[in-house]
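Structure record follows, encoded as structure tokens.
A single protein chain has been omitted; all remaining protein chains appear in their positions.
Coming up: chain A.
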Amino acid sequence: MSLLIENARLVDPEARTVAPGWVLVEHGKIAASGSGAAPQAQQVHDAGGKCLAPGIVDIGVKIGEPGERHKESFRTAGRAAAAGGVTTVVTRPDTLPAIDTPEALEFVTRRANEAAPVNVLPMAALTKGREGREMVEIGFLRDAGAVAFTDCDSVVTDTKVLSRAMTYARSLDALVMTHPQEPILSRGAAVTSGKFATLKGLPAVSPMAERMGLERDLALVEMTGVRHHVDALSTAAALPALARAKSAGLDVTAGVNIHHLTLNALDVGDYRTFFKIKPPLRDEDDRLAMVQAVKDGLIDTISSFHTPQDEESKRLPYEEAASGAVGLETLLPAAMRLYHAELLDLPELFAAMALNPARRLGLPCGRLAPGAPADLVLFDPDAPFVLDRFKLNSKSKNTPFDGARMQGKVLLTLVAGVPVHGNL
């Protein structure tokens, strides 16, 4: 069975080009692509001149299984991912209970295979119960399919525990992901300190807490030699430390949350809890610095940090409300804001959303090259719409973009050449 997608604009993050062309899919893989005369195929799909890019690889997606299935299941998250052009979901282990044993990881893999139409790759906790005391069975978990190890937003405060876990992970060539935050300074904080926090009377944390956490983690990376990914940076003050680590040759990459590229602290407005995320939204200067860092390649990946929360956990006073926002379906249209604002071009965006995360995890996807899996997204970057949160596929509707005017619609999502959203 061969499929030709013709009359497309090919967004190639490897070649850094956008050009008219076609892609030929055979046996679930990209067989060829080009711009000249298209080859014959059993099935031909006219892309109508819209953009065809590698499917998004989203590192750090929270799914409510096990423990909080009322917030999100593999089925609903899978549908949301497909609708958002996300072909590979890399799940977080901060579930109830945490994914800290091979048995728990096998549950995730099984549920994902049953229910999710997209690729699901699980991450595992770094320490048992994400409690920061004992490392997990990194070897067994790696063999069971864990692509990275992280305690998510529960920072390992005991540096001895973290250094040992990193050293052990290094011996297995496992990727360790940390959340850069000084946990004591940021304890109880709901927003970033500054004029807005002062006016609203909300407990706040200095943006410097992120730099402190990052500097510590990078020192441990230098000490242990572990492969390391910073889950999400959000402040300009932290960037020089990352640049130093990279230029010193440490095996470090870093991500950013799409919300930190498209929103700032003032968006919280009158205590709107859908804008409460972790780390909190930052100043506009920080937002622009993050965008520039993506452009410069200092920040490698953009993720949605999809965090479903039900209405009950958000309909509370700001301090008490849960953190997090759903993002699988809004990642691409939100990224298009950066494209339309001419801050980042399409190859830059898809390098950060597909190519770089795939490379970091050693996956063959994220590219348009022959031999790569046919995980593809066809989208119209210009199509306008007003987001209605109740139309999202996610079980939870906590998006900060409710009612927002957005551009960028996913027309077709293919996983291994099979449509999981839209029709051929």
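Please note the rule applied: a residue touches a chain if its C-beta (ideal position, glycine included) is under 8 Å from a C-beta of that chain, and two chains touch if they have at least 3 such contacts; residues count from 1.
Convention: contacts and distances are computed from a predicted model.
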{"item": "Options \"Pyruvate dehydrogenase E1 component beta subunit\", \"Aspartyl/glutamyl-tRNA(Asn/Gln) amidotransferase subunit B\", \"Aspartate carbamoyltransferase\" or \"NADH-quinone oxidoreductase subunit J\": UniProt name of the undisplayed chain", "value": "\"Aspartate carbamoyltransferase\""}
{"item": "Sole residue of A:Ser206, A:Ser323 or A:Gln407 that reaches the chain not shown, by the stated touch rule", "value": "A:Ser206"}
{"item": "Candidate in contact with the missing chain, chosen from A:Phe107, A:Phe140 or A:Tyr271", "value": "A:Tyr271"}
{"item": "Identified contact with the non-displayed chain, of A:Ala125, A:Ala197, A:Ile277 or A:Leu298", "value": "A:Ala197"}
{"item": "Selected residue (touches chain absent from view) among A:Glu14, A:Asp267, A:Glu319 or A:Asp402", "value": "A:Glu319"}
{"item": "Those residues of chain A which, in the complete complex, touch the missing chain", "value": "193-195, 197-202, 204, 206, 270-271, 312, 315-320"}
